[in-house]
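With one protein chain held back, the other chains of the complex are shown just where they sit.
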Amino acid sequence: MNLPIPFIVGLAILSLAGVGFYCLLATRNLIKVIVGLQLIVKGVMLTFVLAGNLNDQVSLAQSMALTVIVADTIVAVVGLALAVQIRHKLGTLDTKALSSLKR
Amino acid sequence: MSLILVLIIIGVPWFGAALILLDRDRHDKLQHSLAVLFALAAAAAAILLTTHASKESVLVLAAGTVFGDFTFVPDGLGVFLTLIATIIGSLAVIFSINYMHGEKGLGRYYAYVLFFIGAMSGLVLTSNMLLMFFFWEITALCSYGLISFHNDDPKAVRGGLKALIITSVGGVGLLTGALLLYVYSSSFDYNILLADPSVIPSKILALLAFFFLVAAAAKSAQFPFQTWLPDAMEAPSPISALIHAATMVNAGVYLLARFFPAFEGVAYWKEAVMAVGVLSALLAAIMALFANDFKRVLAYSTVSQLGYMVYAVGAGSVLASQFHLFSHSIFKALLFLGAGAVIHSIGTRDMTKMGGVGKAMPFVKWVFIIGALALAGIPILNGFWSKEMILEAGHATGAPVLYWIMVFVAGLTALYTIRMVWMVFYGEPRSDYHAHKVGVAMKIALAPLAAAALTSWLVIGSFTKLLGEESLPYHAIESLSLSGMFHEVVSLPTLIPLAVILLGILCWIFREKLTGIGKLFGWLRWLADHSFGFEAINSGLVSAAQSSAEGLRVTQTGILGWNILGILSTIIVLFTLFAIGA
Partner (left out) sequence: MWYVIVAAGILLCAILAVTSKRLLVSAIWLAVTSALTALMLYLLGAPQIAVIELSVGAGLVTVLFVFAINISGEEPLNLKPIMPRPLAWGLVVVAVGMTAYLLINSGILGSALVTSTTRPSILWEDRYLDIILQVSFIFCGVLGVLGVLSGGKPEIKEEDEE
């Protein structure tokens, strides 16, 4: 395989983002939504480090990726807490049941 | 120093609004005192700022290359309007201590009022058009929130929505203008446009000029948008005094005055402005003559006086227009607050049920009469001087038909004013009402306004200096001293409007003898009651906006899947466009 390495990494990033978006698109379970978000954010992290590598600024990219990890972990924490509470209150994790907008 | 003052004027009321909301309506007195304190602080800062007016921008927040710099420039126009907004705001807040005594939702009320005062000051102090649009929309939001303050009353809610939708039309015009300016000069700063209007090609400049005219007409309730202001009278009276007489409706006139140097060269623009002003003044004066709701008469009179100001801008005299704005804010706020005192104590807005109120409320009667004399343009009071300056400017343009219509409207003004004063304060009570005395806070608010209505014309010298060369370099406003104004106004052409005003007053006094002529104008009364057909247009606009909003609601499903679908589709469409474009 003579493909350049950034190309392969790019493929990995795109596949993570794609699968993450598919998960957000095609699921109705609230916890799966958080799984999808996590996948997308991993793709973002890889993008940062790849870009840093190509620009010879790996340390800067690492600090940004660190911020992203922290933010993403917080999102997962709060999201899961919300999911637990919704399960308590509504009895289901179905995203369609969450929406109380008039139709 | 100016920097701190500008920050105080805009920031302190906003901070006060947040603090009052935090109290959550637990302590009435605390909310009242906080509101008065913050409003007075802003007013004090505004008074100090008048000594520091300059054309240099004092606060420049760099917001990147897309939005330009957020600049605040305390130049003459801005400082004077800030002064009006904060001082009349403080007086309205003081008045509200008595008027809103015991009402629910005080936190919401004061928060909106303070938010509005800060936003109005920001609107006139900024020179970045995007920021001006931002503040413009905030004032529209606060106006909506305050008109529909009694949100269990369907009339109030309808009035608020109508005001919001119609003034949003104005906002769209303003935003389009801002974007056009950006496209042609890569900056949102309007001083670039004022310095050299040829920055924008002339056809686009004409488009811009007329968009701004529409924006100003919508905001200031001019023809053809004049029906939202009477319906906005559902708001509490201090709000009518502050927002719908002294500040927000002046934003449209401010817009025209600010951009006058840029647009005066556009063909037919000045004529269009004059026509809008004259039509609004005439139609509103006729409608005021036949209205029976106390605040509606005042609302129509506001539209009519704003028509005078717009006419003055069209006639080329920004000074006359701004001076009348100054006088009008004072006496109109006085009239509205006085009307508020009467309505609060009697409990109805219907003038046919009033009469003889003067016996029960002598203080209000006298301050109201002072305001009414100023409105009618009786000599010595400030309304006389500024109205005569406008008529002089109109006379100098050489468009005789419009001038004579404006003189006729001055007579109509006197007529409906004396009708209003007579029906409310004199005569015998026409119904069984119980009037109680006004509270101290109301008196404290009314007295300075009455004093100002008698004397504000004396500051013409410093007024013109404020608007002069140093702070408004593009407007070419010459300084006019007191004696200069005296000479200009007390001259032969002034006698004609004075005679017409006297005629108007005499018409009322001898009204029994003139009932024959009155019957002839019965068809006019029918037309006036239906607002000359404009109500239909404006209601159509409002219901069209609401039904399209209802129709678009299906897109907001609240389901994650649909939103992600939207994201992905946008990505596909955008990247296809990129791929094709590249």
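Each chain carries a letter (A and B) given by its place in the written order, and its residues are counted from 1.
One rule holds in what follows: contacts are C-beta pairs under 8 Å (C-beta built on N, C-alpha and C of every residue); 3 or more make two chains touch, one makes a residue touch a chain.
Computed from a prediction, not measured in an experiment: that's the story for all the values here.
Q: Quickly run down the residues of subunit A that touch the omitted chain.
A: 1, 3-12, 14-23, 25-29, 31-32, 34-36, 38-39, 42, 45-46, 49-50, 52-54, 56, 58-67, 69-71, 73-74, 76-78, 80-85, 87-89, 93-94, 96
Q: Which subunit B residues would touch the chain omitted from the figure, given the whole complex?
A: Answer for subunit B: residues 559, 561-562, 565, 568-569, 571-572, 575-576, 578-579, 582 touch the chain left out.
In this text, only the chains that are shown with their structure count from here on.
Q: Can you tell me which positions in subunit B touch subunit A when the two form their complex?
A: Its residues touching subunit A are 553-554, 556-561, 564-565, 567-568.
Q: Which part of subunit A faces subunit B closely enough to touch in the complex?
A: Of all residues in subunit A, those touching subunit B are 21, 24-26, 28, 33, 95-96, 98-103.
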